[in-house]
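Complex shown without one protein chain; remaining protein chains in place.
What follows is chain A.
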Amino acid sequence: MFEQADAVLLARIQFAFTVSFHFIFPAFSIGLASYLAVLEALWLKTGRDVYLGLFKYWLKIFALAFGMGVVSGIVMSYQFGTNWSVFSDKAGPVIGPLMAYEVMTAFFLEAGFLGVMLFGMNRVGRGLHFAATLAVAVGTFISAFWILSANSWMQTPAGFSINEVGQFVPESWLEIIFNPSFPYRLVHTVLAAYLTTALVVGAVGAWHLLRDRANEGARVMFSMAMGLVMVAAPIQIFAGDMHGLNTLEHQPAKVMAMEGHFQSHPDGAPLILFGIPDQERATVDYEISIPKASSLILKHDLNAPLDGLETVDRADWPYVPIVFWSFRIMVGLGFLMLALGGFGLLARLRGNLHQSRPLHRFALLMGPAGFVAVIAGWVTTEVGRQPFTVYGLLRTAQSASPLDAPAVAASLLAFILVYFIVFGAGTIYILKLMAKPPQITGPAGDMEDDAQPPVRAAGITPASSVSTGRAIGGQHGTHEGGPRR
C-alpha cells in the first residue's frame, strides 16, 4: 500500500499543512478589515480620538496578518499545479475561471489599496483614505466569495458536463458559482471570520482591562467585540445547523462520519456526544449518546430513520475518527462562544462589562478559540469529502501529479521549516503588538506615533496605580488574591 500511496499521501499532508496555515490569516483579516473600516467610519463620524487610536493599533496587526496571508496564499495558487496537476487539467476549466475572478475582483483590489491604507493617511484626504480602507475590506469579502464558490463546487459540483478527455466543461456558470452548498458555506465561513476577529479583539481588550480598567481603548474594543460575539455566536450556530442539513442532503457520507453513524438507525438515531470511532470494525467505542437526538436535529423528527455508513461503499468512506473529532471540537467551541456572548450580555445589563474579572478572563481564554474552530471546521468539511477532490466524480488518488515521493517529501519538509520560522516570527510580532496597551493620544491624523519612545514605559506604570485606585470590587486587584477568581 505504501509505495503507491506515498506520494499522494505526502501531497495531501502538504496541502493540509499549507492550507491550514494559510486559512488562519484570511480568517482573521476578513473580520479585521471590516473592523478597521468600522473604526475609521466611527472616527470620521464622531471625531473621537479613541477610534483613531484603535484604528492605528489594529492597522499594524492587520498589516502583519495580511502580509502573511498573501505570501501563504500565493503558495496555494501554485500548489494546484505542482502537486495536483491531474486535478488542474480536469477541473481547471471550471475552477480556474473562479480563481481568476478572485484575483481580478479581489486580490488586486486589496493589494492595490493596502498601500494607500497603510501609508496614505498623510497623502490623501480622509475621505479617500476611508475609501481605501473600505476597498480592502470589500476585497477580503469578495475574495471569500470566489474561493468558497470554488471550494463548494468541489464539494457539490453542478452546472457542468464531462468531455471526451475527462475534463469538466462548464455548462452554466450560474449553477457552478451558486452551487448547492455555496450559500451555506459562505455564510458559515464569513461569520466564522467575524467571530474569530471578535474573539481576538475581545481577548486583547480583556488582557488590557485586567491590567488597567481605565484604558479607554481597551474599554471600547472590549465592548465592541463582546457585542459582536453576542450577536454572531447564536446566528453562527443557526447557520451551522442549516449548513449541516444541506450537507446531509448532498454529502450524506460526510454527515454520517461527523455523527459517527456506522450503522443505520431505522427508527431514530442517537446523538453521540463522546466515543472513540473505530474505522476498521465500524463501531464507536465508549459511546455516550442521547437517544434519538440526532434524528431530531437532522430531520426535526425523533423517529426519523437515518442511514449509516454501512449503506455506502466502503471505498467511498471518509476517515471517520478525524471528521468525528474535528466536528466535536468546532461545535464545542461554538457553544463556548455562545456562553461568552451570553456572559457579556449579562455583564452589560448589570453595567459591569468593564469590571467583571471572570468575564475578562473568560474572554482572554477564548481569544484563540476562533482559529481552532475555523481549522476544525475546515478539517471536518475537507476530510469529510474524501476520498474525492470533486465529490463523487474525481478521486483524490487520481488527482495528484505524477511525482515521486522524495520530491514531495523534500518540498513538504521545506514548507514546514519555512512556515514555522516565518509565521512563528510573525505570530510573535503580532503578540508583541497586542501586548502594548492601546494609546489614545496625539492630534487626529498623525500616523507616526511610534516615534515617541517613552510611551510604552509610561503606559504601564500609572496604569496599575489607576487600576488599584479604581478597583471597586476590592480584592480582584493586581495582587496575590487575583488569580484565584
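Methods note: contacts are C-beta pairs under 8 Å (C-beta built on N, C-alpha and C of every residue); 3 or more make two chains touch, one makes a residue touch a chain; residues count from 1.
By our rule, contacts and distances are computed from a predicted model.
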Message = I want to check something: the complex is missing a chain, and I'd like its UniProt protein name from "Sugar ABC transporter permease", "Lipid-transfer protein", "Ubiquinol oxidase subunit II, cyanide insensitive" or "Ferredoxin oxidoreductase".
response = "Ubiquinol oxidase subunit II, cyanide insensitive"
Task = From the listed residues A:10, A:32, A:99 or A:322, report the one that touches the chain absent from this view.
result = A:99
Touch residues of chain A, complete complex, unshown partner = 59-60, 63-64, 67-68, 70-75, 77-78, 80-82, 85-86, 88-97, 99-105, 107-116, 118-121, 123-124, 163, 165, 167, 169-171, 173, 401-404, 407, 411, 414-415, 418, 422, 425-426, 429, 432-433, 447-448, 450
